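My questions will all concern the structure given below.
What you see is part of a larger complex, with each chain still in position.
Chain lettering (A, B and C) follows the sequence in which the chains are written, and residue indices restart at 1 in each chain.
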Amino acid sequence: MLEIEELRKRFGGVTALDSARMRVAAGRVHALLGENGAGKSTLLKCLSGVDRPDGGTMRIGGYAYAPADPHAAEDAGLRFVHQELNLVPSFTAYENAFVGRRYPRRLGLVGWREMRARFAEVRDRHGMELDIDVPVGRLSTAKCQIVGILRALMDEARVLVLDEPTASLSEGEAKTLRKIVRGLADHGCAVIFVSHRLDEVFAVADDYTVLRNGRTVGEGSLSDETRDQIIALMAGEEFKHERAALTRTGAPLLKLSGFTPAYFRPPLDLTVNAGEIVGLYGVIGSGRSSLLASIWGANSLARGEIRIKERALPAAGIAERIAAGVAYVPEDRRNRGLVMHHSVLDNAVLPRLSLYRAASKLPVPSWRAARRGIRRLLADGNVKYGKLSDRVSTLSGGNQQKVMIGRWFTDEAWLFLLDEPTRGVDVRSKAEIHSMCLRLAEDGGAVLFVTSDIEELLMLAGRVLVMAHGRITLDAPNHAVTRQSILDATFHAPDRDPIRKTG
Amino acid sequence: MSFSARYGTLIGLTAIVALFSALSPEAFARTSNLINITQQMSLLAIVALGATFVMSLSEFDLSVGAVVSMAGIVSVSLFGAGWGMVPTIVVTLVAGFAVGCISGFLVATWRMPSFIMTLAMGTIVGGLTFWISDGATLFGNIPNAFRDMGRGYLAGAPVLTLWALAATIFAAFILDYTELGRKMLAIGGNREAARLTGVPIVPTSVYAFGLCTLLAAVAGLLLTARLGSAHPTGGNGFLLQAYAAVFLGMTAFRDGQPNAPGTLLGAAIIAVVANGLTILGVPNYLQDIFTGLIIIAAVLVRNVGHKTQ
Amino acid sequence: EDVAVLTPYLSSVATNEMVETFTTESEAKGWTVNVLDTRGDFQQLASRIEDVTNAGVDAIVLVSVDPNQVGDQVAGAAEKGIPVFALDGALADGVSANITTDNFALGTILSDYLFESLGGEGDIVKFFHSAHPGVRQRELALDKALEENPNIKVIAEHYVQVPGPIDNARQAMETFIRQHGEAIDGVWAAWDEPAIGALLALQSDMPDSDIVIAGIDGNPQAVDLIGQCTNLVATVRQDFPGIARAAVEEIETVLDGGEPSSKEIFVDAMVVDRESLGADCK
């Protein structure tokens, strides 16, 4: 159905694709795999007409295919969900679904009602939950991801391309999506699926192609392969991911009592002790992200008592957290994490500007010291980048994520608040981020992380928390929980629905 | 969003009107004066509605003032050369539209910052206007039928007010009920997303800038009709005020997006303040100070209600 | 009595002087004066005339504008029985009286004075601003004078930008000095601010030159500089206080039910130079 041969693409000095090959059959789900920066997104961008390849051929159904722009790809029957969500924040979900398409019309005017009805129909047909009447700028990352997916499902597609669609979805939604994908494939659609969650890949995909440094290094049917074989193909070497087990705890580092992130949330009590890695799980909208942001002091509506190392802090105020040794990584790197058009160096140095002072009392950074320090920091985090002066937006998605986390790993911080820290990160780097967390905990620090990946939760967390409707419905050590008990807690019925409609 | 956040700017305008009415019940609050305000704000509103189009792209067009002036000078020159009303109006509007199209094309294809591009364009247009007019104020030879387009009353309402209403409906219609308008707002909201989903950046930008200067040319024609003369820099004063109106309107409705009703409201605030302070006989310098304070207050009313997060 | 004074050019020195005198004189008569400036914006000027008409003032005074540029509004005021006066403006329908100095005559006096002090020949630099109708008349007078004096040549000219005329003229003059140097014999400035700018350039870049600079308006700073024996030797002083005083008298007559003494009242202009200031420059 879709054949790609010898595809090449360079960005300045960086070779993103170097003779990539891929054959996708109709009615099959095809997993495109590879480490961060292997060239997956670039390949898909060539397919979608966003980037023009430097060489190579693409054929669809036997005919040569060379889209000049995204429109041409759409006309050829391809639908895309790009890795970086591209939505217009001021538009509602249903309007976003029509941007770049022909709007429904009534008497030549934009037919708002029909537009909404058509989108609502698609949403309901696929069993997704989504408030479609608010501007998407007010939705969480995961909800935005659902908007992007639904957008691609608006009409019949010959080829559906999903670049890490489940990166910020939790178990339930991810499962729904897998069902949708299978359904489409059964109807004869070819699906290309990029994901770093290998168990998911094995659950949904039929075939695979592995890219390494822009080259195709393996392809075939997944039923012939094991997880370890695929990992070895991707990384180019044997690689084992250890399961963490850490239960040693010390004095309380973080203590919340009667803490409410927002007026419509119930108050919470929570303690995180030194040496602990606490995983926070829940479905989309359960209130994990807002809890983390509120602990970080980024939420002016938060109320209640918060103590860090026994010292009471104001409910809002980021500077106090930083001074107290807390670090925070948001889930939405593009809008809330990084300054995309600034250099890697500027982004990496931002939270730690005062660390590289020319003289300790002078707020004047020494750029030489900063460059040296940041190079080491990024090397520790295994970030793949060209030059420190390159824009951070030119890094692959996973490497951007690693910059955003790695920049906090200096000696000053010992309590980490991580919101979906390994979103879009490949297996090996995920292990590295995990071992950074472990080292921190061993040195007497602590980590509170949010994840939507139950695998990761069980692998990393020494203590498991589950949130539902803004309450903590489960708090137990790792060894005392099972997949089932976690999922049960997730769907714990609320006494009353505390979530009010937005807008 | 609280009530004061959603309708804050409208409340602001109401408060300003109420204040002036209380201070000057016989002069300000008289119906004839209030009707007259709608006439005084109309040209500003038309220019500002044009600016709303480029602001919906998240760009600026700083040539609008120069285009207003140009339209006046071009039309009176053509009348002077013996042209009839229809060809004169058509040529003037086409010229106005063309200016924006050129800016829009260069901005979109070469990614030139619209600020500098349109500032340069405004300088060029200003030079051309001077060339045509020789720097002098032009009057005479303006047909009465033309002048009547910018003065007098129709069915009890000032003609200019009706023009401004028509322009508001036109702009609201384009922005909310045509694909073109939605594409403009999509580009303005997230240019990269628009590009990736296949929104045609260049033609959409060309139209937005073109509509902007087209409305500026309309305002220039109406200004000439209203004054019976054209001054080579007569429209330049509209520039900053027009954007002030758009920004006031952005804070008014729709969560910070440029929108036509908001722009009209913004122009109304500016016009009411100027009229009210004049009628109260406030000294010149105090007028400036009050104008500034009232505008800040009008935006604050809204933002205070909105300062959540 | 309520009098509204409107002008688009309050920040220009000449206009400001008229308005100041007018205000003082009328307040002495117990009138309330409200001054409005629209910063060069004629649409605003039109709106403000409508406003004061609506507010029902007893008289409207337009300063430094040609009332024809806002003809309908002036006529509207006249219809309501509000007398409209122009200061340094022009006559138009509905204007009770225009009190002014003839700008063309000002330009002629300046040109003649300058040409005479150059001895009837030489190269001059011209600073002008044709957007202002009055200033443009002066320019036309220069053109006529140049026709009559074939030995005077304009070797460089500059259109002065407003706001900021002094600095703008200064920059242009700096450029001309480097370009033409000693070849420049005189500077013709359509009003005093560019003349001051030209003088500043000369003082810093060619302090020993004998270039003759002359302007129009009798701007106090210019008069001061003439008295200090600088290259700025003369300005044609319009009698702005005189215009303002004449206007106050006319308005009083009209408000008392009389008729203005004439529709167009010319107030004389005179040359202010070292001699008339009694400066000793030897």
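Here is the rule we go by: a contact is a pair of C-beta atoms (placed from the backbone, for glycine too) under 8 Å apart; a residue touches a chain by one contact, two chains touch by 3 or more.
What you see is a predicted model; the values in this text were computed from it and never measured.
Peer 1: Each chain kind shows up once here, so list its copy number in the complete complex.
Peer 2: A x1, B x2, C x1
What we mean here is this: only the chains that are shown with their structure count from here on.
Peer 1: Have a look at B-C versus A-B and report the one with more C-beta pairs in contact.
Peer 2: B-C
Peer 1: If you average the Cα atoms of chain A and of chain C to get two centres, how far apart are those centres in Å?
Peer 2: It comes to 70 Å between the two C-alpha centres.
Peer 1: Measuring centre to centre with CA averages, how many angstrom lie between chain A and chain B?
Peer 2: For chain A versus chain B, the centre distance works out to 44 Å.
Peer 1: Please compute the C-alpha centroid of chain B, do the same for chain C, then give the distance between them in whole Å.
Peer 2: Averaging C-alpha atoms per chain gives centres 33 Å apart.
Peer 1: Which residue numbers or ranges of chain A touch two or more of the other chains?
Peer 2: Chain A, residues with two or more chain partners: not present.
Peer 1: Scan chain B for residues touching two or more other chains and write them down.
Peer 2: none
Peer 1: Please name which positions on chain A make contact with chain B in the complex.
Peer 2: Within the complex, chain A contacts chain B at residues 48, 50, 69-71, 74, 82, 86-91, 95, 98-103, 109-110, 135, 299-301, 503.
Peer 1: If you look only at chain B, which of its residues touch chain C in the complex?
Peer 2: 24, 27, 30, 32-33, 36, 39-40, 43-44, 134-137, 139, 151, 223, 226-229, 231-238, 271, 274-275, 278-279, 281-284, 287
Peer 1: Quick one: which bits of chain C touch chain B in the complex? Just the residue numbers, please.
Peer 2: Chain C reaches chain B through residues 2, 10, 32, 34-44, 46-48, 50-52, 54-56, 66, 68-72, 129-131, 133, 136, 159.
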